[in-house]
Structures are given as C-alpha cells and as structure tokens.
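A short worksheet on the structure shown next.
Every protein chain but one is kept in place in this view of the complex.
When the chains are written out, they are named A, B and C in that same order, and each has its own residue count from 1.
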Amino acid sequence: MTEPAVASSDATNIRASISRDGDDYVINGRKWFSSGAASDRCKLSIVMGVTNPDADRTHQQSMVIVPMDTPGVVIEREPEVFGYQDRGGHPQILFDDVRVPVSNLLGEEGGGFSIAQARLGPGRIHHCMRAIGASERCLDLMIERSHERVAFGKPLAEQGVIREWIADSRIEIEQVRLLVLKTAWMIDNVGTKAARTEIAAIKVAAPNLLTRVADRAIQLFGAAGFTPDFPLAEFYAMGRWLRIADGPDEVHRRSVARAELGRLQG
Amino acid sequence: MTEPAVASSDATNIRASISRDGDDYVINGRKWFSSGAASDRCKLSIVMGVTNPDADRTHQQSMVIVPMDTPGVVIEREPEVFGYQDRGGHPQILFDDVRVPVSNLLGEEGGGFSIAQARLGPGRIHHCMRAIGASERCLDLMIERSHERVAFGKPLAEQGVIREWIADSRIEIEQVRLLVLKTAWMIDNVGTKAARTEIAAIKVAAPNLLTRVADRAIQLFGAAGFTPDFPLAEFYAMGRWLRIADGPDEVHRRSVARAELGRLQG
Amino acid sequence: MTEPAVASSDATNIRASISRDGDDYVINGRKWFSSGAASDRCKLSIVMGVTNPDADRTHQQSMVIVPMDTPGVVIEREPEVFGYQDRGGHPQILFDDVRVPVSNLLGEEGGGFSIAQARLGPGRIHHCMRAIGASERCLDLMIERSHERVAFGKPLAEQGVIREWIADSRIEIEQVRLLVLKTAWMIDNVGTKAARTEIAAIKVAAPNLLTRVADRAIQLFGAAGFTPDFPLAEFYAMGRWLRIADGPDEVHRRSVARAELGRLQG
Partner (left out) sequence: MTEPAVASSDATNIRASISRDGDDYVINGRKWFSSGAASDRCKLSIVMGVTNPDADRTHQQSMVIVPMDTPGVVIEREPEVFGYQDRGGHPQILFDDVRVPVSNLLGEEGGGFSIAQARLGPGRIHHCMRAIGASERCLDLMIERSHERVAFGKPLAEQGVIREWIADSRIEIEQVRLLVLKTAWMIDNVGTKAARTEIAAIKVAAPNLLTRVADRAIQLFGAAGFTPDFPLAEFYAMGRWLRIADGPDEVHRRSVARAELGRLQG
C-alpha cells in the first residue's frame, strides 16, 4: 500500500469523528499502532474520537466500544517492531462508517479525555512491570548460559567482562524495581495524579533498563541471541518499543524536569 | 523443527567433513548463519570443511564450490535478526551427502585456513564500510525529519536535544570513517596482516556507531521509525548483527588489547 | 620526598606489625590514604596490624588505639584527591616504634579482622548516604542556576539539553536512594552479612551516581563550577574517590556477580 504510516490528516487517531445518528454512533477515522488489535483474541476495541468538536479542549472526545467484526473496521496494515508482533501487534485500523448503538458509549459524552487521563498512569506502570520481569528473565538466561558456554578456554562465568555485565544488570534492575514499587505504592495510596512525576520517571527508567539488559544478553548468547530459540531479541524489541509507545522518553523527561524546576525558583 | 540453532556437534560449521571419493568430494555437515544463502540470487556456495583431519591445525580444512541446487543441500531454517533477512538472510544449511567433482576445489587441499585468513580482513572492512554508509543514511533521514516534524510547538530542528543527537552523530561518523579509510589504506599499502589491529578496531567501532546513530534516528522518528516505510530499524538490526557476526566485539577488543599490551612491557 | 605513595613493602597497611613488649604494644609500619587523619580534630587513630603472624589468616590482626601525638607517629605526606582534602585528607602515616599501653587494645588480640568485617558494611553505606546527599545538593544548585543563567537568548531552564540533565539526575537519584534505603533496612533487620550483596551494589551505584550528577552540574555552571564558590568540583572529587576507596567498583561488581552466578547453576 502507498498510504504512509505517518499520515497526519485530520481524520487520524484522536481526531477520528464519532457522530450521533439516531440511536447509533457513526465512526470515521484511522488509528495506527493500535497495540494488540491484530490478535485473534481481540474481540472488542475501545475507540476514542470527537463527539463534541465545539466543546473546550478536554471535553471534545468520547469513548465507544466497537466489536472488531463490525462492518467498516479494516486492519490496513500491521507494522512490526523489529519484526515482532508483540502480543497482537500494533496494526493500523481504518474505521469507515462504522456504526454502533449509542448504548456502547463508555461513561458520558465528552468524557473521553478524563477516562484516558485516569488510565494513563496505571497503563504505564503496567508496561514498566513487564519490563522488570523481562529484564529478570534476560539476567537468568545470561547466568545459565555463563555456566554452560566456554570461550577463550574457560566458562563465561569466570570471565571478568561477562561478570561485569551480570553485576551491572542486577544493580540496575534492583534500582528500577524499587522505583516501580514506590510508584505503585503512591498510585494506591496518594493517587495517580500525585504520582505523576514518579510515573514519568519509571516510564523512562524501565524501558531503557530492559534494552540495556537484553542487549548484554544478546551479546552473551552470540548469534543464537537473535533466534526465536530464546526470547532475548523479542525482549529487546519490547523495551525499545516502550521507549516510544505511550509517550517517548523525551516527553517523560520533560515532565520530570518541569516538576524539578518548579520545586525551586531562581 | 526441534533442532536447536546452537547445536555444537562435531559435524557443524568448520568441522563439516569433505571426503574424497573417486573424482568427487562428499560433504556432510551443518552450517548455521550462512549469510546471504537464502537469496534466490545465491547460486553457489563456498563450503569449508575438513579434508585432512590428521594435518596440523592450519592445514586440515579445504574450500569447495557447491551449487545451491546440488542434491543434499537443505536450507533447514532461516533465523531472522530482529525480524530482518538482511540481503539473503542467515540460514542454517544441512549438507547431507552432497557430492561435487574434485575440480570444484578452491586452491589446494588443506589450503582452506589460509584462504579464510586472507579474506577475513577485506570481509570485515567491507562490513564497516556498509555500516558507515548506513549511518550516513540515518543521519540524512534525521535531518530531513527534523525540518518537517513539530513537537512541543516547534520543529525538531530547533530543539536542543535533537540538535545534540545530530551533532554527536556527525562527530562520531567522521571519526569512524577516517579510521576505516586509514585501515583501507593500510590493507592496500602494507597488507592485511600489518593492518590487523586496525581491522579489529574498526570492527568494534563501526557496528557500534551504526547502532547508536540508528537508535537516535528511530527515537526521532517515533513509531514510524520501526515501520518498513523507513530503513532505520533494519539498519539498527544490521549494526547489531555486526557486533556479533565475523567475531563479536569482545574478540576484537581482545586483539587490540593484546597488541597494545605487547607494545610496552612492564 | 622520594618515597613513592605506592610502596608495597611488607610493613605497609594491614601488614604493619604490633608487637607485645612488656605492658606495651610497639607499632611499626606505614599506612597510606588514612582518611581524615590530617584534620586537627583527629586526636586518636585506630591502627590495625599483625600481632599473631602464626595464627590462621583471619586471626593475625589486632586493633589498638593510638593517640596522634604519640612519639613516632609521623604524617609523611598528604595526597590530595583532585586537589581536595576531603574532611581531613587521606595522609600517609609512618608508625616508627610507636609505643602504647596494652590497655589500648580494642577487643581481644587477633580480633582485628572480625572487627573490620563488622564495620565494613555500615562504613560503606555511610559513604553512599553522603553521596546521595551530595547528589541532591548538586541537583538543587543546577535547578537554581537554570533559572538564573541565560544562554543562546533564554534561561537554561527552558533549554532541552539542560532539562534532560535535570530530569536524568532526578530519575537516577531516586533509584539509588531507594536501593540505599532498602540496604539500610536490611542491615537493621537481617544483618550486615545478609545484606552484603546489596551493600556491594550501592557501593557501585552511589559513587557513580554522584560523579554523573556533579559532572552535569559543573558543565551547567561553566568555569564557575570549578571554583570554591560552589561545592560541585569537590563533590565530584568525593564521588570519584569513593569509586576507589573502600574497595574499587570492580571488587564490588565481582561480589554482586558471584552472588548472582551462585543463584542459578548451569
């Protein structure tokens, strides 16, 4: 197909339109990088679009439930992340006069923005928790392989450079894990809003951790590290993807910096 | 299939057997990560194996030409590198009683090791030159995108962090390019053997350069950086693969260290 | 003076001799990098040396209290760390037939090793806590300066690269702080021995953190960052020194790696 993945017409992503028509909503627009939507276990999607274009900025959008088999829902293409389709891929979906009953509205009309805000924090920490788990798995595999594989006449487990990779991985994982745990505690006890700087911090720290640890593991495994015999390359791709998905590192660093700069005035 | 990619039986890679049988050689063994062999433009392979098991270590192997359509040549599986099949992939090939005429011998029997040694340097610098080119392409794409894409209300080209990525990429590419050029000059003028430390040095420097530059480019492009609309993720995979292929970074660093340590005695 | 700081005669550091002579101990040897000993507030030193050369390896040493004004105690030279004399410097001290009463013995004869072991953990975490505090101070100064200083026509606080330094500093400090707090909790609740991997981990993490944060702060302040008008260069020196003092990074990484490698067998 010739359509670029990065089109930025008015009908894309959160600018999709959701128009009331009798007892239905009619949806038109295109969403890309709809994570998980290509899985055959994906039966429903929650679509956000503009129902109230004249409302103020935070009350224009609504969310509606759209069964994936509704006529007009078309998976146009399925971009891969380094060749991986992590848990259902990240397909681009066209909504072409898709019609659902008004009872499919989530919450109330114009409430899409606040629903999205409420779930951003929990969504992000969930990604970070997965990144911690994947990092631990990489480290376990590094350790096992270090005992088994011999290079330059002795097991990797006895080689200084390899030991340094293992030590640094453990030291780094522990730090990020504790920051994720603190953030989870804050979400539970003082709320997502009060925890937003911590959420931004782990959203930078955890995906970067995973890419570092998985990269060391791939190097330790050699060419086998790229094969599907081991999950290392796929974990790397997951970490790398998370440095962009749900806000790139730069956006989250900016949030942390703003909070810090606001803490002390000149 | 159940066979692991990382089997290490005696019949694998350079331990494949090449036995004289009348006017033929009969080849048995398995090769993995045979770069390029899955391309339909690949008609011939050069197979290295043991013809003279009782010779000294550097005279046991020979090289023979094997047409890919010879009976017994079986592509068993095609591991991907981060999902990419760079220029013909890196398939695992089984040679099962493959028979070729003795006239297919390259050079003389037992000469495989010295042929391999002779081409290692040129092969490696070729990879480094490709890595320089790919890095330049990433940088060009970063620059073009910086002029076009707007974030936080202004073009990326006017943002400090992005400018730093561009500057560092240029500064780093220039350095590696010059070291590759010097190495090429040495291969031409004083020979591959005299250039072996430089070859080891660029084999570390160039693939690592490409991964850094491509990684910045992907981050700059956002999710689009992973799509096949741009070559960035594939370039990253190429650079990452080269940190392992033809000797991992650690082997080449070891060579450079040995040369340095030998330069001055305690 | 001509004596090198790095002499390694048998009479140095923990190989100093402490010999019983009637009701006295007589101490001979040389200690270098005796942190704090050059302060005029330093009135007593605790000297470790060999009292029982024939005992097993962990029962050869004892500790005795030596007033700094005892005859034979000579401060030979005071090496600086990047020009700083952090809290009393790190002088080299000669003990030349220094005589103290046997009642100055700490604990029992041969008990020096176990006393040293017992205090290593608390000593190290104390350094890490200081490093956290110094990192926080650097970050505060960066923030204040960012509001005040203008470059390229706008305050540093509005520049992307500077904001990234501030954000990364906060993200990194939080992680190390939590790991130090966890380690302190473990020392209190399960004991120094059970916490030894965590102690090794923070001994790597905290000094490296401080060097990174102080380095960013110096860069942000420009030449003023080196002057004694600000504590930045001194903090950098403190962090850099701690990467070597009380065991260099490499020793602690080795401990962490050993614990990890022992966790899973091949």
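To be clear about the criterion, a contact is a pair of C-beta atoms (placed from the backbone, for glycine too) under 8 Å apart; a residue touches a chain by one contact, two chains touch by 3 or more.
Values in this document were obtained by computation on a predicted structure and should not be read as measured data.
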Contact footprint on chain C, counting only the chain that is left out
4-6, 32-33, 79-84, 90, 151-152, 161, 215, 218-219, 222-229, 233, 236-237, 240-241, 243-245, 248-250, 254
For chain A, enumerate the residues touching the unshown chain of the complex.
159-162, 164
So that we can see where the missing chain sits, which residues of chain B does it touch?
139-140, 143-144, 146-148, 155, 157, 163-164, 166-168, 170-171, 174-176, 178-179, 182, 198, 201, 204-205, 250, 252-261, 263-266
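The definition used in the following text is that only the chains that are shown with their structure count from here on.
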From the C-alpha centre of chain A to that of chain B, how far is it in Å?
32
Averaging only over C-alpha atoms, locate the centres of chain B and chain C and give their separation in whole Å.
45
The positions of chain A in contact with two or more other chains are 250, 254
